[in-house]
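For this depiction, one protein chain was excluded, whereas all remaining protein chains were kept in their positions.
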Amino acid sequence: MSFVLPEASANAPEVDALMLALLVISGAVLALVFGLMLLYMVKYRAGSGIDRGAIAQKTWRMETAWTAATLVIFFGLFIWGADLYVRMFQPPADALKIYIVAKRWMWKVEHAGGEREIDAVHLPVGRPIELVMTSEDVIHDFSVPAFRIKHDVLPDRYETLWFTAVRAGTYHLFCTQLCGASHSSMVGEVVAMPAPDYQKWLEQNGTSETLALAGQTLFMRYGCSGCHGGNGAGGGQAGGTVRAPPLIGLYGSPVPLSDGTVVTADDLYIRDSILMPDKQVVASYAPVMPSFAGKVSEEDLVKLIAYIKSLAPRQRS
Amino acid sequence: MSTTVVKAGEIEGSYLTDGTTIRSWLLTTDHKRIALLYLGSITFFFFIGGIAAALVRLNLVVPEGLLNSAETYNRLFTMHGVIMVWFFLVPAVPVTLGNFVIPLMLGARDLAFPRLNLASWYLFIAGGALALWALFLGGSDTGWTFYTPLSTSYSQGHVVLMVAGIFLSGFSSIATGLNFMVSIHRLRAPGLTWYRMPVFLWSLYSLSVLMVLATPVLAITLLLVALERIFQIGAFDPAVGGDPLLFQHMFWFYSHPAVYIMILPGFGVISEIVPTFSRKRIFGYKFIVWASVSIAVISFFVWGHHMFVSGMSLYAGVVFSILSYMVAVPSAIKVFNWLGTMHKGFIHFDAPMLYALGFIGLFTIGGVTGLWLAALGADVDLTQTYFVVAHFHYVMVGGMVSAFFGGLHYWWPKITGRMYPEMWARVAAMIMFMGFNLTFFPQFILGYLGMPRRYSSYPPEFQVLNVLSSAGATILASAYLLPLGYLVWSLFRGARAPANPWHATGLEWQTSSPPPTVNFVHTPVVTQGPYEYPPPEPVQQHV
Partner (left out) sequence: MSESAAPHDFQYADTQHQAQTAIAGMWLFLATEVLFFGGLILAWIYCRHWNQAGFDAGARATELWIGTLNTFILVTSSFAYATGLAFIRVGSTRGLIRCCLVTAALGLTFLGLKFGLEWHDDFANHVFPNISDFKIKGPEQGGARLFFVFYFISTGLHGLHLVGGIGLVTWIILRARRGEFTPQYHTPVHVVGLYWSFVDIVWLTLYPLIYLIGRG
């Protein structure tokens, strides 16, 4: 067994540096406390004849000194930890997205190319990865100790987690939020591979359909195209009976809503619009879209979102 | 310290001999007898929770889990958590030692509301009975934290019954806290000003504030959980627009202050023991006192540090992190002040002092590892692992249980009128310290290596440390059985205790051991501070 955990992600050395600092500070504090305690136990034991001298009456100098010292050290640790934390949870724009759907008691993983796997995540080394995670039932938690990352996975919302793997290898994936009987079996592995190997893996496991293509099929099957148009161009103008907003170029753009506010069309917005269409109605459209809550599974939602995301205007892509 | 004491022969008998029927115990309103009723109850729950812990450690000896049932394992650690938190740690010191000593320290006859005191014991018993009933039926597998939607929609266990038991014991806490606060405000003896109160009273006052103001939030939260589970509707259900994070906020709004409900009385006990056995005034009295009060206040605003990876906003995480560091400052102040008290003292190594020294050491380890968890970047890695388990056991078991045993030995002569066997007690204290470290120190390393908590099976590379931990647990368990044996023995065979065996200064030592039902024949008058030991001169060793 080993007492060292591999530093397999770009932020792992940073976390370890913080923990090393904490270890040094803890060691110093413990040495001081245990040292003084042992010293006094010997020196001031009742039987020792040592001259105690005068006992200090005023204590506030000492009190102020050690209060100030602890405050300064604590504040330093706070800044260090907070800086790291804020960076750890702000994914860069160019990250490779992988979708995770947690379910008691397995991890379902979908790659942008349509590759699917269970309880394993293959990913390339040296490239920022952003996980978009949701749960079909209770709260789970996606944790990879070798990457020093962890985040809860909640039902009915998307949580994200990002990292850059720097060392090829196979690492533990744990669910670390109690999720019921087989909680401790909800484990898997994260396989970080050099970019060429990853390409090879994609080709071997590739399906004919990318996530977006599969989403396009679903877009027809669920009848979305009836109102939003066969290619998401929007309905109403070209003879459709119902006016529905166009979806081309929607992803990532600001959307004015009927209540006057503006939201950005991200994964969660699109998800909510499918499941709860009346909650955020696009300005100048009637709230006529039926809810798909309970009809579309989390995995299909991921595909639909991927399809809508792929409908970027030509000139931008 | 006071001008009046009970003189020998002035009053016949003690509270123990004042009525010997079962009825005279079950319907008593005497705070001292109620304290003993509580002592019996929490000892029972401590061993129930202990058995669960032993089975948990047994299971983890082999990677695939010796019990070979994840469901059973989940129910065991849930039982361990629920029983230990609500039926041992939260009540342990306040309702036994606190209940017994507060009126004595105040120079009062009883608490402000004696019948409410008895009622709170019955509420506690009722709550405990419900929880035990739930255990008897098979328990619950949600963990003591009852996170939704697992607890409301998915768990197969007896969640509602378990929650109802905790709900009732919560009202017992509220009644106790209320009684303590009013007593300390209204029943101080003439001359007992706030700054002449022993630190123990200040600690219990601070924790009472937490009990009175935080527990009702737990009550309403658990009520919402139970109703949501029964009717399948509710505030925490995302399907109708509720939010499981709301549950976590409400739960931790109680459960973080609850951590201080558990540890503050420990601070109080240690602050009594260290000056007594150092024969010296406590160092920085006002700083210790105000540290307790500021812990009580700040602890209401740090609950979010349990939720750094829960999906709460990043900014909230940053705010909760700095507040968590703020609440650590007063704890550090206390540790330094206890060391300051030992400085230039005349230190005696009786069993209570050994427990106190153990407390200071173990609590400091628990405290500094808290700094790791408050540092956001490190918490992301460490939270939900065995590091957290080790951290809070160092504070709760290493700290709080040591303090409980220290206090129990310290006041045992006062409570029972008998001395415990000193040699056995010292041996038990030292075995406890070693067994504890062997059990829980390996868990820090396990946590750093990434072993998640609440796992019934684990990858084989974690086995060595787990076996070490389980080995330590057997030592720890035998150390806990020792006091049970020799303390019961001392009830019958122990030497008769004098009124003040430790040559301590507190008001409780001015009356006889065990005290008469009325505590003091004449109301004492207090003329000086709580720790006025005579100026340094060789003090003779007590018998």
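Every chain is named by a letter (A and B) in the order it is written, and numbering of its residues begins at 1.
Just so it is clear, a residue touches a chain if its C-beta (ideal position, glycine included) is under 8 Å from a C-beta of that chain, and two chains touch if they have at least 3 such contacts.
All values derive from a computational prediction rather than experimental measurement.
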Notebook entry, point to check: Pick from B:Ile51, B:Ile125 or B:Leu227: which residue touches the chain that isn't shown?
Noted result: B:Leu227
Checklist line | Among B:Ile174, B:Val199 or B:Val526, the residue in touch with the chain that has been omitted | finding: B:Ile174
Next item on the list: Check each of B:Met79, B:Ala134, B:Leu168 or B:Ala214 against the chain that is not shown and name the one that touches it.
Entry: B:Ala214
Next item on the list: Out of B:Phe44, B:Phe113 or B:Phe441, point to the residue that touches the absent chain in the complete complex.
Entry: B:Phe113
Next item on the list: Determine and list the chain B residues touching the chain excluded from the picture.
Entry: 103, 108-110, 112-116, 174, 178-179, 181-182, 185-187, 212-217, 219-221, 223-224, 227, 231-235, 239-243, 246, 250, 253, 518
Checklist line | Hidden partner interface residues of chain A, rising order | finding: 276-279, 287, 291
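The rule we apply is simple: only the chains that are shown with their structure count from here on.
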Check: Just how far, in Å, is the C-alpha centre of chain B from the one of chain A?
Finding: 37
Next item on the list: Could you please specify the touching residues of chain A with respect to chain B in the complex?
Entry: 1-3, 5, 14-15, 18-19, 22, 25-26, 29-30, 33-34, 36-37, 40-41, 44-46, 52-53, 55, 59-60, 62-63, 66-67, 70-71, 74-75, 77-78, 80-86, 88-90, 104, 137-139, 141, 143, 145-146, 148-152, 154-157, 159, 172, 174-185, 187
Notebook entry, point to check: What residues on chain B touch chain A, complex-wise?
Noted result: 65, 70-71, 73-74, 141-143, 145, 147, 149-150, 153-156, 238-239, 244-245, 278-281, 283-284, 287, 308-311, 314, 317-318, 321-322, 325-326, 328-329, 332-333, 335-337, 339-340, 342-349, 357, 360-361, 364-365, 368-369, 371-372, 374-381, 383-385, 445, 448-450, 452-459, 461-465, 536, 539, 541
